[in-house]
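To keep things clear, I will list the structure first and then write my remarks on it.
Missing here: one protein chain of the complex. Every other protein chain is in place.
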Amino acid sequence: MTLKSLLSKLFPPLHGPALYAALAGAAVLCVFLFFALHALPPRARKVAIGAATFLAGLFYALEWFWPADSAGNNPMTFAVPTVGNVANVLTAFTLGLGVMSLIRIHGNNVIRQRASWENSLVLLLGMVTMAVSGLFFDKSMFFRSLFRDVLNSFDAAMFATLAFYIISAAYRAFRIKSVEATLMMAAALIVMLGMIPLGQFLTSSLPANGSFTSIFRLDNISNWMLTNLNGAAQRAINFGLGIGALAIALRVWLSLERGAFFESTPE
Amino acid sequence: MDHASNSWPVALLVTLWSLVIVATVKMAQRGRKFYIRRIPGLNAIDEAVGRATEMGRPILMVPGIGLIGVIVMQALSIFSYITKTAAQFGNRILLPTGGDNGPAIYTIADEVMRDTYASVGRAEAYDPDSVRFISDRQFAFAAGVAGLIHREKVAASFLFGEFYAEALIFAEAGQAVGAIQIAGTTQTTQIPFLIASCDYTIIGDEYYAATAYISREPTLLGSLAGQDIAKAIIWLLVLMGTIGLTITAMNYGAAEATKAFFLSRWLTPK
Partner (left out) sequence: MNRTHWTQRIDPRWLYLILLALVIIGLLVPIPLPLIIGPQTRALYDAVEHAPADKLAILCTNWSASTQGENRPQTEVILRHLMRRKVRIALMAWEQQSTNLARELVEELAPEYGYVYGRDWINWGYRAEANGTLKGMVLDIRDTFKTESHTRIALTDLQRLPVMAGVRNTKDVGLIIEISAAGTYKNWIQFVIGSTPAKFGYGPTSVMAPELYNYIDAGQMAGMMFGIKGAAEYEHLLIEDGTLKKPGFTTKAIAPISLALVLLFVLIGLGNYGMIATRKMERDA
């Protein structure tokens, strides 16, 4: 018997009242677990959290290491979407807490008429209007207009501000203060010139390829720099980041860290 | 589908790296000392907190808009160390969260900050409004944080985590109010913007070294030493690959070299 068929037998699909009863049962169990975890002494709580973390991580580790058949499946692969959904559901529940935080902070601003409380009022009204129209009038012209004309425009406008910020940041920071800075600026100028038609025009009389002189074309130099110099640097950084992520994942999975999260006892 | 059996040599390498990291962590926990080089950006953290104290203005910490995972955890870990210092001096902190996982990050960050204040014996000083969720939309979050920076006139700004286009908006807003800014991100595309706008930027895997550097905790230093050994293994493989492939290409031609050379055959997934 495979793990999949065993689980299907133990937890058959439920419908109607049985489904609601199971949901209610699960909710009660979660509340019980929540209070049980809080009632535990700190040391036992740490062990419980460590064990849960290890088991959760073990699922993905085992799923990866277990040899797969020719279709790319092993006995645990079928459960990957379900475990992913569990994570999604947990994350979705926190949205309520996020909204509570917004309402608490901005509600207090309005009630106590703190500085710029008007902004807080607009935020709360905007949030309620968008939520109500999206939930109950999602086919209406009003909601479509809010989405298309207001949200889309605001999003595009915020992204567009980057162009202005890049201009002022480059003007302020792109200075030839050292050899490294000079090299960086030279590289940036060549890549930028090689990318834009105006820069490409400068060396467009040289042959595109097949000739020695073609290596002096700005678009070719720019492409070479992006593929070879930039590519090598990106790879090196990514190797470091990958190993760094592996290390922190191992520390969390195996509860190797001391004095990190979940340990609030004063040092 | 991604499985170890697609390439057993890769699986072996992952196991080897993991064993090396766990071994060095254990060695460090048993008292072995490891060296860590100077990272100027991280040295400046205390200076930034000190400046905020002198000016009596808040400290901003943004954990990026990435999904819940090791990057966010690392950011919160760094912020926890910053907050320890800030809490002792009575600085106000602001920690806005956003992105698809913004609400989840908010709940974890709130817990971590509360714990951090408690760990320095100042639980009563924690202001629940200091950690706040702003929006799950990238640019609504960007606008919210930029507004916060301008209104609160933050004295120090710490941007650690996964940042995208909003990075420059935060950094330029911080620049406009004269904040001292320290940033670190795993998103290599954003590093040039942060370098242009921030006072200090930590690059690449310095991001993961940050907590070890600030805290000098043996576990983290050991982990860092293990990471270096793992990277040395990669470096050796790259060197062997470059020399081996070049020689193979001379004999078999460039097109056939990757198939003929044993190392590239082993490390290419099925």
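Quick notes on this structure:
Letters are used for the chains, namely A and B, taken in the order the chains are written, and counting of residues starts over at 1 for each.
Here is the rule we go by: a contact is a pair of C-beta atoms (placed from the backbone, for glycine too) under 8 Å apart; a residue touches a chain by one contact, two chains touch by 3 or more.
These figures come from a predicted structure and were not determined experimentally.
Taking the complete complex into account, residues 71-73, 77, 80-81, 84-85, 87-88, 147, 151-153, 155-156, 158-160, 163-164, 166-168, 170-172, 174-177, 185, 189, 192, 195-201, 204, 208, 219, 223, 226-227, 230-231, 234-235, 238 of chain A touch the chain not shown.
Remark: the residues of chain B touching the chain excluded from display are 1-2, 6, 100, 138-139, 164-165, 187-189, 269.
Everything below uses one rule, namely that only the chains that are shown with their structure count from here on.
If you average the CA atoms of chain A and of chain B, the two centres end up 14 Å from each other.
Residues of chain B that touch chain A in their complex: 1-6, 11, 14, 17-18, 21-22, 25, 29, 68, 70-71, 73-74, 76-77, 97, 101-104, 106-107, 112, 114-115, 118-121, 128-129, 131-134, 136-140, 142-143, 147, 151, 165, 168-169, 171-172, 175, 186, 188, 193, 195-197, 203-205, 207-209, 217, 219-220, 223-224, 226-227, 230-231, 234. Residues of chain A touching chain B in their complex: 63-68, 72-74, 77, 90-91, 94-99, 101-102, 104-105, 108, 115-116, 119, 151, 154-155, 158-159, 161-162, 165-166, 168-170, 172-174, 234, 236-241, 243-252, 254, 256-267.
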